[in-house]
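Let me give you the structure first, and then I'll get to my questions.
A protein chain is absent from this complex, but the other protein chains hold their places.
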């Protein structure tokens, strides 16, 4: 696909930015976190009703608007700039992507997509186990005894479940006798224990979900690991857009500080020690933005999307981590305080870099993708 | 041992510096290389007669002066500063270290030490094979049929033999039926073909040595691999001193350039882009110097010497490579020309980083040394 | 004669049209050779004095060597992205203009288009497009590198309106092979340094022009010192206003940064070659080197994606500070490529049989700093990025507003 911005992209960006900066600025995320409030339900409703954001990634046949990946990336980028931590990523990206894969073989998946599109349900994706963030190959949670209508009982522990303590429903990757499958579990069902976790990222809540013979429903008979792999590709592109939004905001704030803060009789930004570091930060953001959007402009399921996803996963994770660190350095003492937002970006950077599996393994997959003949060389 | 400089160290440094800067400055090394002259025999004689440098590392019982490792390190550091490429490293360091190990079991080794101490022989060490610079575990060159007086016939190819085309004698690591052994081969013997190599490092000549049933003599029955390992430890410390000398000279020249070169109405060294890079260069030199001399102050054969050798091998190799690159960058266009010396330092840096095996494996050995319990974790 | 293609063509339309033209106009033997990947034959064709010249003339007349130039000046008037499609088409057959024409086509042409008189456009653009003239750049001086505006080559106006130039230039790529030069010279030393410079188009055969190749650390001699001694230039050699040369030079410099990064496409690059080489030497089996190679692959692909985005977003406007972003990253990639080339084959780069040419890995190692220095150092690119993209203040230059002849001497 050609790399072409449209006026629709621009309008969407303006609208989301306006909404996020007025209704969900970083200050508010911080205040909600301090008060233990994890989910701004009014904002969630506004997103759905006024902008239809939750419907963007849902296909039309399931009640969505079937927007492009670029549209969703624009939303994520703007959310990244304010470190938004509401259920959009978990529900409208991760869950929607899993459900899109399952909808052709499971009516319940299609129905749930419709509910999400309306802003009517929040859904958390429970995948991580055993200290690995997105390693679907090693599923230990079990789903036993599927009846003819797909009812199962699930047992196991899932870690780092975004919005896991609050979501209405859980999508759980579990092992059945037939292989790994995605199962739908009601968040309030018997046998489900959700432990809110203290998190490094103060603005994005996660939970440990313990399932002890909890009732659930298998969503079709697709290989759950293959689904998780495909979801990771698309999700990597969208998470990269969030990373770009956060990194760009970090650079913007740092440049502003360097322009206004004076030391030794001139703005600190006129010293090359500061200036060149900021230039390197800007370079990382530009490159990260190119990678994320080049990927978003590719066709779903194409080899180029996979290429872009892997490049973006590696590049954008490193870019946000590095710019967040540099931001603290260039703010000096003030950037080191709890009151300053700099650490919130660093915290988010660390979470995002791990969430979909580490970047080193993304690079190994990139080798397999671009040079399958070389991959096995050792 | 305590880290204590003596007046003898200082006097030796002054004397060697005077000799090298007057008789062997970089310009002269460059001129000799351009003329194809590989060995300044007059300088070699002066070193032996006036300063006794070749005798420094030779024990007294073999006609040397039995100096400390620190003494030899001081010599190497001063030679590094002028990129000296004469046979001192090959003969008076590598060969002497091999021979010191062998002397207790082979009279010929002791005799040869005496000749070296007088400046009477140059000896090249032939170890590298098969694309590995210092990997004594994989010896392919063979030494067959040792007679009762130790006479053998050698067959094989040795790479990257420093001074290999010019040295009077060759010390060759070869495989016998009893295991790897060090053998002495006359450089002009039948069956010895010495091919002068074109080298990245223009100021330090090397050769490929082909042995085809060449006559030689086994020097005792010590395990040649173990000897090579011990030699590597001491040689790493001394090569680190050469790296320190070269790196310090690189920083000195770069700082001088940055002080005199003006752009935008002021010395380029007043711009933090230049200044901070130079500060980082200075930091590397200071750290490298500490590592090299801390190691040199330890007892031969001690665990601390091994620790220091491994730290210095890794740190000093990286330090010289990085400072040599930075030197070119900070000189701008002029540093990029053939006429400027900057590239000669970069070339030496690359050779030194490889000569005794790569730094990554030095770090693995460091892990084995400091944390033997963790080494096997995988 | 110009290719029949709308100025609004997309990248793929431009590619298709150019490809059709090439298949029609390439001599049969050359087309066959290219399709059969017999590149030696293609090179021989281009190097053949008569056939090569005829081909470049045809390519130029069709607008394929200068796709972004306006149609009325012999180009196709395409957007940067669509022009990339044309370049891509030509590249398939490897029948485009060589790197030695970069200064003329990518820098000189656009600068003349933006600042030239009708007569200058008439005289220079056609031959440039058709490959008749090679150009070089006469900007840097021994005392004026990063601080280009500190140049001291003088051009003094004579009573008859002609100019006499004296001075020394350096780092002029291919100057010894060039027909014309883009020259910056000081025309009023009483003015502050940026305001007393003029820009000239110099016939390199003018008496007093002497180009002397400079040997680089790699052993190559691509750059030159150029000595200018009482060089007489006609009035029409001036490009732009008298003392207005700095603004003209900015056009050239922006094109330079932009042009040094490669074409706007995502695919095989230097990191891929290095990965294959590492597989051969066994270095790819070392997980630490392997990950560094993969980081390089990521960086190179991300740079390609950035070039695609820059061209797409630029449309028909000149590329701005993002050219500096790409040049800076390209320099970093080149440096890491050179460093890795040595680590992938450590003994191979250190020694080779006497008389044989330098192995390419050793050459890459020695060339690693080229782009970090040439065409504006990485430090200068960072200044541009910080000032233009981020709006940071300039570093103080105490001599910025001082008359040039009152400044402290630079060395």
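Quick notes on this structure:
Note that the chains take the letters A, B and C in the order they are written out, and that residue 1 is the start of every chain.
One rule holds in what follows: a residue touches a chain if its C-beta (ideal position, glycine included) is under 8 Å from a C-beta of that chain, and two chains touch if they have at least 3 such contacts.
As the structure is a prediction and not an experimental result, all values here were calculated from the model.
When you scan A:12, A:274 or A:367 for touch with the missing chain, the hit is A:274.
Summary of contacts with the chain left out: across A:51, A:200 or A:374, the touching residue is A:200. In the full complex, chain C contacts the hidden chain through residues 286-288, 291, 396, 398.
For chain A, the residues in touch with the chain missing from this view are 128, 131-133, 159-160, 195-201, 206, 208, 260-266, 268, 271, 273-274, 321, 325, 328-329, 332-340, 342-343, 346-347, 350-351, 354, 358, 360. Seen across the whole complex, the unshown chain contacts chain B at 2-5, 251, 255, 258-259, 266-267, 269-272, 275-276, 278-280, 282-283, 286-291, 293-294, 304, 307-308, 311, 314-315, 360, 363-364, 366-367, 370-371, 374, 377-378.
Keep in mind that, in the parts below, only the chains that are shown with their structure count from here on.
At the far end from chain B, in terms of centres built from Cα atoms, lies A.
Chain A and chain B have centres, each the mean of its CA atoms, that are 53 Å apart. Shared contact sites, meaning residues of chain C that touch two or more other chains, fall at 379, 382-383, 395. Among the residues of chain B, those touching two or more other chains are numbered 271, 273-274.
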